[in-house]
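One protein chain is absent from this view; the other protein chains keep their places.
Moving on to chain A:
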Amino acid sequence: MTIVSTIRHNRIISVVLLTLLATAVPLAAGAQGTTVPASTTWTSLKGDVFGQKAVEPANGIITIEAPKRAEDAALVPIDLHFKTDATSGRIKTVTLIVDENPSPVAAVFKFGKDAGVTHLATRLRVNAYSYVRAIAETEDGKLHMTETFVKASGGCSAPALKNQDEAVASLGKMKLRVFPSSAPGSEPMTRATEMQLMIRHPNNSGLQMDQITRYYIPAHFIQGLTVSQGDRLIMSMEGGISISEDPNFRFEFDAKPGEDVKVEAADTEGKKFQNEWPLQSSSL
């Protein structure tokens, strides 16, 4: 699996890791303020992630939904909808950023050419009152950004694991759910299928200090993920520590009945997980 394939992507990983190493401690400790921060974080972040490229307002090409106040900062549901037109072309990648997190780039999603992904939902850790933003890159090379503000705190440094033995025992276990078509009566050939992919993984942030040894518990998270059907790439993800424990992705795409759905994932310890599910026409 080659998830990290382009120079730009390598650069993002560096940003993720460097920021993590350089600022993890002070940010985790000090980022519990209660005021809405200015977008200064984004201003300095933008260049690191996208260089000199212009980032335009999304104008509906991509929309983001998140709770205004997170009940559980380690499990903040984020909903993305895509609506492209002929001028911009389809969305090639989406970068999900949590400005105030120690490692701001939560994930970079890449979509297959004919995958037809129109909706993607996942769950994030949010460490402080923060903007959560999604930047879509369309085929014409333009960047389109939408953002929302989430009040949450401690999502990265809070150990989310509620049942540690279970977490270890079920590492890498996957579950795929297929939902009935959301558009009843749609043409069989263009019918979108909604799926939910769940992976058991602690997705440790590495920001939790062992109170006895005073060492940080090492980060251990899902780094790369690909979902494909037959030979077709549906989507791939480069992930960071801001994706919640037990990574969870719900998405809508153009499914081809009868072809297997295949998922491959790799974590920071080099462990690889994979699974395949037959997709019967009847389940579409």
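Here, contacts are C-beta pairs under 8 Å (C-beta built on N, C-alpha and C of every residue); 3 or more make two chains touch, one makes a residue touch a chain; residues count from 1.
As a convention for this text, contacts and distances are computed from a predicted model.
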For the chain that is missing from this picture, which UniProt protein name fits: "ATP-binding cassette domain-containing protein", "MBL fold metallo-hydrolase", "Putrescine transport system permease protein" or "Ring-1,2-phenylacetyl-CoA epoxidase subunit PaaA"? "MBL fold metallo-hydrolase"
Sole touch to the unshown chain from A:Pro67, A:Gly172 or A:Pro257: residue A:Pro67
Among A:Glu56, A:Asp114, A:Glu139 or A:Glu166, which one is in touch with the chain left out? A:Glu166
Touch list for chain A against the chain that is not drawn: 28-29, 32, 65, 67, 71-72, 75, 77, 79, 121, 123, 153-154, 157-159, 161-166, 175, 177, 179-180, 194, 198, 200, 208-213, 217, 246, 250
